[in-house]
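The structure under discussion is supplied below as structure tokens; questions concerning it will follow.
A protein chain is absent from this complex, but the other protein chains hold their places.
Per-chain numbering from 1; labels A and B assigned in written order.
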Amino acid sequence: MSETPTRTALRPTASGRLQAWLPRLVLAPSVAVSLFFVYGFMLWTFVLSLTSSRMLPSYDFVGFGQYARLMANERWWVASTNLMIFGTLFIVICLVLGALLAMLLDQKIRQEGALRTVYLYPMALSFIVTGVVWKWLLNPQLGIQAMVRSWGFESFEFDWIVDPDMAVYTLVIAAVWQASGFVMALFLAGLRGIDDSIIKAAQLDGASLPRIYWRVVMPCLRPVVFSAVMILAHIAIKSFDLVVALTGGGPGYATDLPATFMYTHAFNRAQIGLGSASAMLMLGGVLAILIPYLYSELRSRKHG
Amino acid sequence: MANVIRRQTPAAKLWRGVLYAVLVIAALFYVLPLVVMLMTSIKPLSEISAGTLLSLPQNPTLAPWTKAWGEACTGMRCEGVGGYFWNSFAIVIPAVLISTAVGALNGYALTKWRFKGSELVFALMLFGCFIPFQVVLLPMAQTLGWLGLSSSRAGLILVHVVFGIAFTTLFFRNFYVGIPNELVSAAKLDGAGFFRIFWRILLPVSAPIIVVSVIWQFTQIWNDFLFGVAFSAHDTQPVTVALNNLVNTSTGVREYNVDMAAAMIAALPTLVVYVLAGKYFVRGLTAGSVKG
Partner (left out) sequence: MRIPLPVFKKSALALALAAGTALASTAQANEVEVLHWWTSGGEARAANVLKELLEAEGYGWQDFAVAGGGGETAMTVLKSRAMSGNPPSAAQIKGPEIQEWGELGLLGDLNEVADAEGWNDLLPEIVADIMRYDGQYVAVPANVHRVNWLWANPDVLEAAGVEMPTTLDELFAAGEAIREAGFVPLAHGGQSWQDATVFESVVLGSQGTEFYQQALVELDPEALGGEQMVAALEDFKRLRELMDEGMPGRDWNIATAMVIEGVAGFQLMGDWAKGEFTAAGLTAGEDYLCAAAPGTEDAFTFNIDSLAMFRVTDDAEREAQHTLARLVLEPTFQEAFNLAKGSIPARPDLDMSEFDSCAQQSMADFQSTADEGGLVPSMAHGMAVRADVQGAIFDVVTNYFNDADMPAEEAAQRLVSAAEAASF
């Protein structure tokens, strides 16, 4: 035991230096992959957004013309606004619902395992399946509205999916259904990881259970919220299959999102230049929101 | 949290009742679509067009299931979706294994062998989570062409590994951060090297997070459609492509019961994984992965 410190101190050998470089070597392929496949492709997309590419990429440069066209495109504004609405509602409701369910499940429930599986399983399904099923459930003639009416409530209305103003909220419903169970699992894990002694101390001080949750537990769960937000945000941005399966972008294009806008224009309308510009703006907007969040979270936690 | 002191007053019992009620109502919300899918998949086609979605089957039949598995048309081939399972597994299993292994090593390197800029490297790699796949479809196609991997199984595996590394690294990094550094420092002082420490110290305790990573990657890759359809050849198409061909025929007759049965069959592996391993999933997340 007493010999080892001196042994290491006396040995800056080749193998020692290799060991120092090994972590970097191990990380290097992943970094290279990130640089090429993520940043490289983003750069390529940026280059394409400066061209007049139609069906396949061409390198006929037109400056920022595609961006100008994009700004004048009404459908793009609808899509961007939709992402704000959808993204915010989706993340917030998932967090609230997930946290709530986790707290409820944490109360020594019988059948906790079964209930947890029920809440969690939707994440196993692909968004296509989710979209198809919810499209049916929300269909006024075939789904929930029809069912409730058949129970006697003749004037019950739930036709959001065919209403251009309300259709985007149907996206929220389906997406929350799919992802909130996962958030619940994250919160449940977080709750289970909290030291009981803190809670007991607070209880002995006379605090009520809700107050304990609010003042003591929630702050401990901040890292969980971080993980959850990262995952939810990635789902929200990538939401493509859900839109295509649930509403097809409709009615009209009322439920279009930037991802579907980009795909439609780049692939179906042979407008790769415009699609690339929309992709850049979409990514830019996302990064503008996420970078500050990431920065504050990674900085504020000192890891050992 | 579950060991806190409780008092069982009448008021507390009432709250308990409310608690269970809320949980059960929530459970109904989550279960409803699955019930609809199941019911639709065992109804004959005449009942589907006649009734509403939520009406109970009058003449249940398993014919849609057999048709979905072995007889439905997914192109010129009318052999159902069953045959495509092998293609999906052939893609998913290597991709999951490779991306998990790489993520584990990355997470280990980022947390136990910190160097200047390691946090920045992590943040940079993290952005890979946010790229919508539609954006990278064409450049990836071109890259695969350059590498000579276009329309090959290896190419598709490469694509999934590349875009899965960001997630697996995130999971493992967050997990290993919670493992005390003293263990590793002591081993370093003992003269153990990079891989030895990983193999002897970290890997044995990594079971929970490996489960999390595997489940996540399995689900993502199994359910992927876009890469699967764009980068597969006629004989390597995964089950999601077959399902799409079945369900989304443009100008043909739609058989909704077969569609639902096929969707459920395609979702079975991931469902099984979540149902069986859900417990380990939560355990894995508990074991430090979410604490930062």
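Here are a few things to note about the model shown:
By definition in this document, a residue touches a chain if its C-beta (ideal position, glycine included) is under 8 Å from a C-beta of that chain, and two chains touch if they have at least 3 such contacts.
Only a predicted model underlies this, so the values are computations on that prediction, with no experimental measurement involved.
Only one residue in the set B:L189, B:V229 or B:V275 touches the chain that does not appear here, and it is B:V229.
Of the candidate positions A:Q178, A:T264 or A:S278, contact with the unshown chain belongs to A:T264. Only one residue in the set A:P29, A:G252 or A:P292 touches the chain that does not appear here, and it is A:G252. The chain not displayed touches subunit A at residues 52, 54-57, 62, 65-66, 69, 72, 75, 135, 139-141, 159, 161-162, 164, 247-254, 263-265, 267-271, 273.
Considering the complete assembly, subunit B touches the hidden chain via residues 49, 72-78, 137-138, 141-142, 144-145, 150-151, 229-231, 233-235, 241, 244-254.
The definition used in the following text is that only the chains that are shown with their structure count from here on.
Centres computed as Cα averages put subunit A at a distance of 14 Å from subunit B. Note for the complex: subunit A touches subunit B at residues 4-5, 7-8, 15, 19, 22-24, 26-27, 29-31, 33-34, 37-42, 44-45, 56-57, 101, 104-109, 113, 115-130, 132-134, 136-137, 139, 141-144, 146-147, 150, 177, 181, 185-186, 188-194, 196, 199-200, 203, 217, 223-224, 226-227, 230, 233-234, 237-238, 240-241, 259, 262-263, 266-267, 272, 279, 282-283, 286-287, 290, 294, 298, 301, 303-304.
Contact residues on subunit B toward subunit A in their complex (touch as defined above): 1-5, 19-20, 22-23, 26-27, 29-34, 36-37, 40, 52-54, 102, 105-106, 108-111, 113, 115, 119, 121, 123-136, 138-140, 143, 162-163, 165-166, 169-170, 174, 177, 180-181, 188-191, 193-195, 219, 223, 225-226, 240, 243-244, 247, 259, 263, 266-267, 270-271, 273-275, 278-279, 281-286, 288-292.
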